[in-house]
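A single protein chain has been omitted; all remaining protein chains appear in their positions.
Chain nomenclature is as follows: A, B and C, assigned in order of appearance, with residue numbering initiated at 1 for each chain independently.
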Amino acid sequence: MVPLMSERLRTSLGPLTLANPFVNASGTYGYGVEYASFVDVARLGGVSVKGISLLPRPGNSPPRTCETSAGMLNSIGLANIGIDVFLAETLPQLRELGVTVIVNTFATSIEDFVELAARFDNETGIAALELNISCPNVHAGGMHFGVSGAAAAEVTGAVRAVTDLPLMVKLSPEAGDIGEVARGVESAGADMISMINTIRGMVIDVDRRRPMLGQKMGGMSGPAIKPLGVRMVYEVFQQVSIPIIGMGGIASLRDALEYLMAGATAVQVGTANYSEPGISLRLADELEAWCSERDLTVTDLVGCAQGD
Amino acid sequence: MVPLMSERLRTSLGPLTLANPFVNASGTYGYGVEYASFVDVARLGGVSVKGISLLPRPGNSPPRTCETSAGMLNSIGLANIGIDVFLAETLPQLRELGVTVIVNTFATSIEDFVELAARFDNETGIAALELNISCPNVHAGGMHFGVSGAAAAEVTGAVRAVTDLPLMVKLSPEAGDIGEVARGVESAGADMISMINTIRGMVIDVDRRRPMLGQKMGGMSGPAIKPLGVRMVYEVFQQVSIPIIGMGGIASLRDALEYLMAGATAVQVGTANYSEPGISLRLADELEAWCSERDLTVTDLVGCAQGD
Amino acid sequence: MKYLHTRITEVTYPARDHALLRFAAAAEDIPAVPGEFVMIRGDWGCHPVLPRAFSLVESGAHGAVLVKAIGPGTQLLESMKVDDELVVFGALGKGYRIDDSGLRPVLVAGGVGVAPLLFLARELAARGQRPLFLYGAGTEHDLPLADEIAEVAELIITTEDGSVGEQGLITAPLQRALQDGADSIVYTCGPNGMLKAVAGVSQSHNTPCQVALEAPMACGMGTCKGCAVPIPDGSFKYVCYDGPVFDAEVIYGAADE
Partner (left out) sequence: MKYLHTRITEVTYPARDHALLRFAAAAEDIPAVPGEFVMIRGDWGCHPVLPRAFSLVESGAHGAVLVKAIGPGTQLLESMKVDDELVVFGALGKGYRIDDSGLRPVLVAGGVGVAPLLFLARELAARGQRPLFLYGAGTEHDLPLADEIAEVAELIITTEDGSVGEQGLITAPLQRALQDGADSIVYTCGPNGMLKAVAGVSQSHNTPCQVALEAPMACGMGTCKGCAVPIPDGSFKYVCYDGPVFDAEVIYGAADE
């Protein structure tokens, strides 16, 4: 078992240092506390909590998930408890458990993103703030900030102005030019980039002759999208100098290594949590073994497939 | 076996009528003639030949293909025999075989696209011209035309001016707004849209710590991308009135039905040809049976999952 | 609640396309009440990605689930062999709340809905009750575990094609049973359409009814928010943690709604 702080696995993302590079991805691990009875959540690199908005959200009409070849679609619609309940009830539990908490936030306007950030800025026990400017599952706003460099920079800059928390901005693979968006958020003061969010897809139920999901479209995640995520991390690594947290389809040590070698300094694990809620810790153990066989550290791996 | 002209399966795409909706996708079926000894290629809805350029192209440095979860990457680099050899040697064979020929063309400048179109315009035995403005595997040009509505419209309009052939423009899933590109090519005189081309991905060989492909990135195809293709066809169907030929990951009757119900008037089958070079004819037979059980025609299915 | 990397210890085939999988699980690992379920995934690579939900057929030193092969995940599970690896995660959800006020238990199963109800029937038998068990299916091949049920309950079978038991739907014997005047409670599990019909019949006899729902699931434990079902007041319930067993009125509304 990896000790809480293995020298090999420790990874530094500017103002944020993680004990190991495995963070559980937002929306796929609830608020983290649900798993505490059987996963040692304090040993995780971190937990990015389900996207939090100012008001609680009930979510979209069902069905909300369906499967695709080596992947899944979801149209949850950011169902969440809202910031008040999160601060009053959940955050204290996370502090108690010793979890490295990344607060993923979601809003449909710059003002709301700013208000969320300002309120989180006053709290203790938050390791970083992650702005979800790229969720495909809401009608108003949401992804719009994530598909242009200027819009992404604007929201990032506004949030940067009100918080000293390490600031991570989560990019959408649907941007026509993801490098431009990455440069935009870097120039506006983001400390880190996380990528990729889901990409919208549709499955049609040919018996009913209707889209399978209640919302028709949903965000695709899982192994099917891994080559997109790795490619985009590889591209963005060449265009920014802030650290990248890579994700999309990670389900094995090799998958995580691909992201690190492409240029990610840490990774997030999403869909794979559903089949194995402790997968991140297993992969951390496997990475420790892999690195020590080769006498390498995680830092040695970051971006090592770049070049030539 | 489906007769050459089944009333149920016949599908009309403006100036082009196909005996059945199954066309083999460019780059995945060579020039069609290679299969004639064991597949009744005249019975196919059509064959979109490997992308043809003015000069022959040797292709990219290997490895050129690798696999991904439920998909594959290719970085062939449009290796092809060039228009001269195609016209002198291949097209006469295709005419002889009675194949419904869709000529897929590729160029890096508008002038070259126009020259290709003008030369094909003089030939007999070509059912339609397909402009590949969306190939991710070439350094110069290529996809650039496919990611903006204005650029796509410009090349479409220039080609339209020199040919009366039914004109199909093939869209890239990497456009930030594929609907805008679709509207652009429609307004510039395209008769049909084919979609989607591949989306760029990367696989890293973690043992060698280098990208698996010689070109590092390649276009992803196969079942993994089907939900993207279906979603985009569904979206574009609402924004244009010219017919759409859907593709991306079709490997079964249900897959083809999803595309038709999303709004495609015909489909192309790509990667699945590799495992079963006669798959399109098998699916045509299955579609005939499916439709006749329900007393439906292909036309009844087109876009039937839209609405509500 | 636990997740186990475990192995299949026994496979039997109680009916065509059905497998009963038993896997190693220490008694304390999966304590369960009838109606609770587990999420299971085999070591089958990248497709399908999500685990599948199965009701526990029993609790104890080994977990056991009944799998009906209907799609890619269940086909893979149905074809698994002794010693194959499984990741099993559970027990999850809220099971049947067993009445202890003396009502006569009437269990109504459709198809694989038999799994949690066999477990329940055995629990009731252990408490000295012999429940009435109404078991409906399309045809004779879709009646796994009928013999096991007959050991602990009074069994009435219906098939739509009449190949075994009464021809027709399970609501017919249910009507008769509830008409006989005994104060009853209905516990049911099966296809959503059947559940609604069973709830309707129960309601018309003022008989309490607990239904076990299905919904597509990802996490199985309340974190993904995938398994929402809309309820009459316009809000949502989550099958995996508010249920899968609900009082019928919660889902379908009270009689006058």
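Note that a contact is a pair of C-beta atoms (placed from the backbone, for glycine too) under 8 Å apart; a residue touches a chain by one contact, two chains touch by 3 or more.
Note that this is a predicted model, so its numbers are computed, not measured.
Student: Which residue from B:L18, B:I52 or B:C66 sits in contact with the chain not drawn here?
Tutor: Residue touching the chain left out of view: B:C66.
Student: Sort through B:G98, B:G189 or B:G278 and give me the one touching the missing partner chain.
Tutor: Within the whole complex, the residue contacting the unshown chain is B:G278.
Student: Among B:E34, B:D84, B:E111 or B:D300, exactly one should touch the missing chain; which is it?
Tutor: B:E34
Student: Under the stated touch rule, tell me which residues of chain C contact the chain that is not displayed.
Tutor: Chain C touches the missing chain through residues 45-47, 72.
Student: Going by the touch rule given at the top, which residues of chain B touch the chain that is not shown?
Tutor: Chain B touches the chain not shown through residues 27-31, 34-35, 37-38, 50, 58-59, 61-67, 69-72, 74, 76, 79, 222-224, 251, 271-278.
Student: For review purposes, identify every residue of chain A that touches the missing chain, sorted by number.
Tutor: Within chain A, the residues touching the omitted chain are 69-70.
Heads up, the rule we're going with is that only the chains that are shown with their structure count from here on.
Student: Compared with chain B, which chain's mean CA position is the farthest off?
Tutor: C
Student: Which whole number of Å gives the spacing of the CA centres of chain A and chain B?
Tutor: 35
Student: Using mean C-alpha positions as chain centres, tell me how far chain B is from chain C in Å, no decimals.
Tutor: 47
Student: Two-or-more-chain contact residues of chain C, please, as numbers and ranges.
Tutor: 46-47
Student: For chain A, write out the residues touching at least two other chains, lowest number first.
Tutor: Expected reply: 69-71, 222-224.
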